[in-house]
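Missing here: one protein chain of the complex. Every other protein chain is in place.
Up next, subunit A:
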Amino acid sequence: MAESGTPEDDLSVPRAALNKMIKELLPSVRVSNDSRELINNCCTEFIHLISSEANDMCNKSLKKTISPEHVLAALDSLGFGAYLEDCRSVLEECKTVAAKKRRASNRLENLGIPVEELLRQQEELFARAREEQAVIEQEEWSQLQAAQAAQQQQLLQQQQQQQGNGHVQPPAPANHAQDSAT
């Protein structure tokens, strides 16, 4: 056993997690400290063993990433075929959890509506808003025109009234120059 800590020694399964596992697997069994330490070392060796074998299988398959299939094949070829069944069910759980997370994150952000639908709705709202704005502007313009027309009408009537009452004298030839100012 190494006395001084080399960097490799720090790379092991956390002792607390391991102790907890051992405690629950073998309740009321006194497990000596050096046994625990050894189980820890065995874990590290196991991890290296499986990763190395899985890596070899990955290289042979000309793929870049170590896939679950590589790991399962490695376990089988190294004599740990008995682990396969339980490993496969964890794999299924993994996939289910990952799929749930993707669906959940979509829903939470968008109140249960998928992104494509939201974009479509947004576009509809924009189009409708543009239409309504155009109608409003048209109405305002019509109103403005109507108001102007009414004003002109009023002025015209006033003028006709004043002429009828005789308040405004038809311009005399002599005063022609003055009246032309109105």
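By our rule, contacts are C-beta pairs under 8 Å (C-beta built on N, C-alpha and C of every residue); 3 or more make two chains touch, one makes a residue touch a chain; residues count from 1.
Everything that follows uses one rule, which is that contacts and distances are computed from a predicted model.
Student: Which choice in "Response regulatory domain-containing protein", "Centromere protein I", "Chromatin accessibility complex protein 1" or "Protein BRICK1" gives the name that UniProt lists for the one chain left out?
Tutor: "Chromatin accessibility complex protein 1"
Student: Among A:47, A:104 or A:155, which one is in touch with the chain left out?
Tutor: Touching the chain that is not displayed is residue A:47.
Student: Mind listing the subunit A residues that contact the chain we can't see here?
Tutor: 8, 11-14, 17-18, 20-22, 24-26, 28-32, 34-35, 38-39, 41-52, 54-55, 58-59, 64-68, 70-72, 75, 78-83, 85-87, 90-91, 93-95, 97
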